[in-house]
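Heads up, one of the protein chains got dropped from this complex, but the rest are sitting where they should.
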Amino acid sequence: MAECGCAPHAVDDYILPVTENIKLADRIFWMTFAAPELARRAKAGNGVMVYASQGSDPMLGRPFAVADAESGKISICYMIIGRGTELLSKVQPGASLRVRGLIGAAYPDSAKELLLAAGGVGVGAVMLKKKERAKSASLYVGMPGRGCEALADKILSIHPDAKIYTDDGSFGEGNSMFNVLPRPLGEGRQLWCCGPPGFLDAMRLYYERTPRQLYYIIDKRMACGFGGCMGCVVETANGPKRVCVDGAMFRADEVDLHDD
Amino acid sequence: MAECGCAPHAVDDYILPVTENIKLADRIFWMTFAAPELARRAKAGNGVMVYASQGSDPMLGRPFAVADAESGKISICYMIIGRGTELLSKVQPGASLRVRGLIGAAYPDSAKELLLAAGGVGVGAVMLKKKERAKSASLYVGMPGRGCEALADKILSIHPDAKIYTDDGSFGEGNSMFNVLPRPLGEGRQLWCCGPPGFLDAMRLYYERTPRQLYYIIDKRMACGFGGCMGCVVETANGPKRVCVDGAMFRADEVDLHDD
Amino acid sequence: MTIDITAKIGSIKLRTPVIAASGVWPYSPEFWSGERLEGLGALCTKAISLAPRRGNRGIRLWETPSGVLNSIGLQNVGAKKFVEDYSALVKNCPVPVIANIVMESEADTQETLRVLEDVEGLAAAELNISCPNVDGDGMSWGLSCDSTAKATAAARKAWRAPLWVKMTPQAADPAAVARAAEAEGADAIVCANTWLGMAIDMCSGRPAFGRAVAGLSGPAVFPLALRVVWQVAGAVGIPVVGCGGVTTASDCAGMMLAGASAVEVGSAFFGDIGAGRAICGGLPEFIGRYGKERLTEIVGLARIER
Partner (left out) sequence: MTIDITAKIGSIKLRTPVIAASGVWPYSPEFWSGERLEGLGALCTKAISLAPRRGNRGIRLWETPSGVLNSIGLQNVGAKKFVEDYSALVKNCPVPVIANIVMESEADTQETLRVLEDVEGLAAAELNISCPNVDGDGMSWGLSCDSTAKATAAARKAWRAPLWVKMTPQAADPAAVARAAEAEGADAIVCANTWLGMAIDMCSGRPAFGRAVAGLSGPAVFPLALRVVWQVAGAVGIPVVGCGGVTTASDCAGMMLAGASAVEVGSAFFGDIGAGRAICGGLPEFIGRYGKERLTEIVGLARIER
């Protein structure tokens, strides 16, 4: 495994020092790694797999979107879901973790203007795109509300023009982005979204008329992350696709989200 | 699992903060836990099992002698042997580990005067006895030499009258305790020894004439540490005995060291 | 709403579904009363044979990823001394005690059962036709339907109380073997004993164990044991007890969803002496999750299309 990582490969394994691992909300954390090479290479659409143990229990890497890549560091925004993320939340800065990256294809991007919409930690999957696009993309993020102030602050510190919505209306621009997202989207515009299944379903309904302009960034259990095991396959109009190398973004009218 | 541990049991499970984990020589470390209850209960002869992972790989606790118990803390002196001890050597103070203790019977002690002889990290198994006995026990410790200065200093800081021998003669009282250990031992005296197999064999030869005054403190692979699994059994003149609850000390003429 | 986690294996009622598996619980008074039993519904004894057995020489344990190989070799004091030494422990034990019986020759096994007949507090005999760590008897009985039937029939003749048969996962067709035991009068099937594995001592370059092979247990085997429970519970009418790698409440509930009426827990105690308590603490959440109030209502629930 490369300590520093100088190989030119799309996917490689690294041992990376954790420089920050802070709680941003109930069960939501922000973890930063010193990773000069990955920071240089990461494009919007890329992710990393983080290994939560030194041994083989748990043995698989946990996939996360690269939420930020800046000055030799990459960050992920993650939620505690099960054992792996629970273990990650306990990691002290100074420790080093095994990391595989980069996974995921850079998002194919042909839109004149982008709307990026995220539910909760789904925000990690769209933040780099916002950075690449700057003014020609707008970022909408929904979150529960009270208790999520630090999460909102983190997003705003990187993207001051992000629009935050809170279910309880305790702060942000209102309590639902669905009151303000433009519909119809109009020519040349796309909406990319990432979030829990219910959030994606809501988007599908909302943009029922224009599914060709709606894109999902999706999750699938992964083992290899490099396209070999066929574990992360989703059914699409163009045949089975691997989320880890062909995704993670798929057009709403082409992918079967409810394959499971 | 008891966070603090208030149960009166001989063996219990604890989650203990590591307060110190320092290197004393090549592959040899000293680890201290905040463990008020265990520190109060520990007697010479006791040990703990330390779990090197949060998950089940590796899954078994690693047994170590309690080398010191003082002001609410217990310490172990350990050597890197394989995966478990390798992982332990990387633990940062501040982290908490799962610990099972106390294992091992307090040494039955009827001798008027004791000689405690240790090879390398075997010293951990006799240091508490030296403390209990103070002047009526003498402590002999053998080690390689150069590079082991911190190990010698640690032992001497706790037992200023310990006698150190170094294979390369670089410091200490000479290059072998076998030049000075009294032979015959004489009435009322016992020699207890702990160390690698070659060291115990050398003792057996040295005290061939008086095996009833010679005691071994021995190692056996363990799973439960509480006498249930029968994994740590050694053959003795009094039938099979479990190192974890019946040992770890056995009289030289009663135990079969080469059962494996 | 309080959730009822009592379990039932035929006529035997258990305060919890967690049974300490054979071979891990010491015969020390501290472990047979009070706090140590918290969370446990029953205890299995170490294997009992007619004559005493010294067990295997040499290395008896070997750690593997998420598992442990053992080759203890049925070390025990023999049936008569068991009665002498441990009858009081068994009698005073607040939970039912299950006697794990080595399947030796038919006559010897029957004799063992007769010796144990009058021990007060023995709730059942668990016939061990599945120990991989001895030659001749043990596992060789459990590999085929014929020999399983013979073993079960022999034990049945000598034992009136409930008879459990502890299967080996090495049986080619677990469902058929379980049916063979059921046909000869077994009251429950325990799925399963350890999995035949091996280790090489890389220092010597030779097999770590004197018998080369040994039995694998621990979390590593959980997905395999769960599959055996799934197969067997679909094949027999008598209760099934899940065994192999159960460590968490989720594992226990999973075994029961697959069709087990209770579980046996062994290696989990190596990592947590209070594993029974920890497992039971987590059960109510799983029971509630499926809209049930009683643990017995989730038995086999995963088998039903919903």
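Observations, loosely collected:
Order of writing sets the chain letters: A, B and C. Residues in each chain are counted from 1.
Keep in mind that, in the parts below, a contact is a pair of C-beta atoms (placed from the backbone, for glycine too) under 8 Å apart; a residue touches a chain by one contact, two chains touch by 3 or more.
The structure presented is a predicted model; accordingly, all values stated were derived computationally and were not measured.
Looking at the complete complex, one finds that the omitted chain is in touch with A, B, C. The hidden chain makes contact, of the residues C:T16, C:S66, C:N133 or C:N193, with C:S66.
In the complete complex, the hidden chain is touched by one of A:Y51, A:Y165 or A:F250, namely A:Y51. Seen across the whole complex, the unshown chain contacts subunit B at 55-57. Residues of subunit C that touch the chain left out of the display are 62, 64-67, 69, 143, 171-173, 195-200, 202-203, 205-207, 212-213, 216, 218-224, 226-227, 230, 245, 247, 250, 253-254, 257-258, 286, 289-290, 298, 301-302, 306.
For subunit A, the residues touching the chain absent from view are 1, 7, 9-13, 51, 55-61, 98, 100, 221-224, 226-233, 235, 240, 245, 259-260.
As a convention for this text, only the chains that are shown with their structure count from here on.
In terms of their C-alpha centroids, the spacing between subunit A and subunit B amounts to 50 Å.
Rounded to a whole number, the gap between the C-alpha centres of subunit B and subunit C is 35 angstrom. Contacts with at least two other chains are made by residues 55-59 of subunit B. Those residues of subunit C in touch with two or more other chains are numbered 65-66, 219.
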